[in-house]
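One protein chain is absent from this view; the other protein chains keep their places.
Now for chain A:
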Amino acid sequence: MNHSEAAEVFTEDVDRTTWHDKTLWFVREKRDKAVFQIPEWEALREAASRIKHNALSNLDEYLLEFEANAIKNGVKVHWAADGREHNEIVLQILRETGATQMVKSKSMLTEECHLNDFLIEQGVDVVDTDLGERVVQLAGEPPSHIVMPCIHKKKEEIGELFHEHLGTEKGASDPKYLAEAARQHLREKFLTRRAALTGVNFAIAETGGFVVCTNEGNADMGAHLADVHIASMGIEKIIPKARHTGVFLRLLARSATGQPITTYSSHFHRPRPGQTMHIIIVDNGRTTQLGRPDFRNSLKCIRCGACMNTCPVYRRSGGHSYHNAVAGPIGSILAPNLDMRKNADLPFASTLCGSCSNVCPVKIDIHDQLYKWRQVLVAEGYVDTTKKQGMKLMASVLSSPKLFRFSGKAGRTMMRLVPFSVSNPLNPWFKQREMPEPPKESFREWYVNRDKK
């Protein structure tokens, strides 16, 4: 199903669509409140954007610096060209450790690599420990939002899932009760698993350390109790200096949820005595994106999700309709790089209103890139030809005044005499819309005739 088909299914439930829309907008409003308390916000965005530009323009050097420092810190560094190699490395580490079970905190990269499916096939038991991720894992679904993975689910549905899998009371849906049940359930996992995998928010070239941000404390509960800690990062997570972390930590949580900072901003530099720590640096298409001048800036993304919360299309179509690990506006400019054919629909899932670019804490020109991707996808032949034919027809009508006047008149007459010609399900504009009453005359006709009356 492409985005518009999936969105059509999502919007069939009008109440749910409205609820989803309002829930996300509530998060956007919280973001605004937090942002307005920082007078230097715009300058801070500019600084963050430039740091990321510098990091991308010198990425090979910074990666080498990061690697050398991490090795000095006693961390093992691995490199993976694609998702498959990343998954193989994880499996290899687990086999060396003798671990058949692993706890995992939030990592969109591992979603992108489909790590869970791979490990489960290999007989490894993987448990997602972020509450929202655990919910979608139990439901057998991917996350629908990068920060709030189960934002599409109602508490009653989560209650039902927990009743089935965690033995909570039937019909119970109080968020506090459900969160407590998850705490107990996952605590047992933290205490018994010997391997933990976390994502990486920022990797500091200068020190070889990495920073992981959570509100729940799940990354830390996993990593500090496990014998082996694996941290997976895309090559673009690099920031040059430790002090730059301050810039990004000021922006990240305020943009994501409106909090002044996440509860835990954990800085890992060395394994604890007796522990092994691994970092897997993953490309998976990122170097290709780096080579596309129009689209490389998408690699600046710090995964706050602000562009999703503000997007009128995301809010009313749900994350799953984007059929990609990262949904929303940012997902729509990242996904075509991974697979143009499969994701050709995504840059069209936008009104180009520009709200995403306005809230982006690192100033990615998201809506411009959506527009540019459309042109690339059409030129490369990935877009349905009916769209192209329609555009051509429209162009010929709009470029000929005679034809334009004739078509307008013919259209108005048709609508008046045979309303069904437009008010039928074959006309996509008729879906969810009332067609307007056709006017008696066009503006031009009125203008020409105005003195004659």
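One rule holds in what follows: a residue touches a chain if its C-beta (ideal position, glycine included) is under 8 Å from a C-beta of that chain, and two chains touch if they have at least 3 such contacts; residues count from 1.
To be clear about the criterion, contacts and distances are computed from a predicted model.
Protein name for the hidden chain, per its UniProt entry and selected from "LUD domain-containing protein", "Sugar ABC transporter permease", "Gas vesicle protein" or "Putative spermidine/putrescine transport system ATP-binding protein": "LUD domain-containing protein".
If you put the hidden chain back, the residue from A:112, A:160, A:283 or A:365 that touches it is A:283. Remark: the omitted chain is touched by one listed residue; of A:87, A:137, A:198 or A:218 this is A:218.
Shown as candidates are A:291, A:390 or A:419; the residue that touches the absent chain is A:291.
Considering A:94, A:119 or A:158, the position touching the chain not shown turns out to be A:158 (whole complex). Among A:112, A:130, A:160 or A:345, only A:130 touches the chain left out of the display.
Between the chain not shown and the residues A:108, A:146, A:249 or A:326, the one that touches is A:249. Where chain A meets the missing chain, the touching residues are 23, 26-27, 40, 43-44, 46-47, 50-51, 53-54, 56-60, 63-64, 69, 73, 79-81, 85, 129-132, 135, 148-151, 153-155, 158, 175-176, 178-180, 183, 186-187, 190-191, 204, 206-209, 215-218, 220-221, 224-225, 235, 240, 242-247, 249-250, 257, 259-272, 281, 283, 287-288, 290-291, 293, 296.
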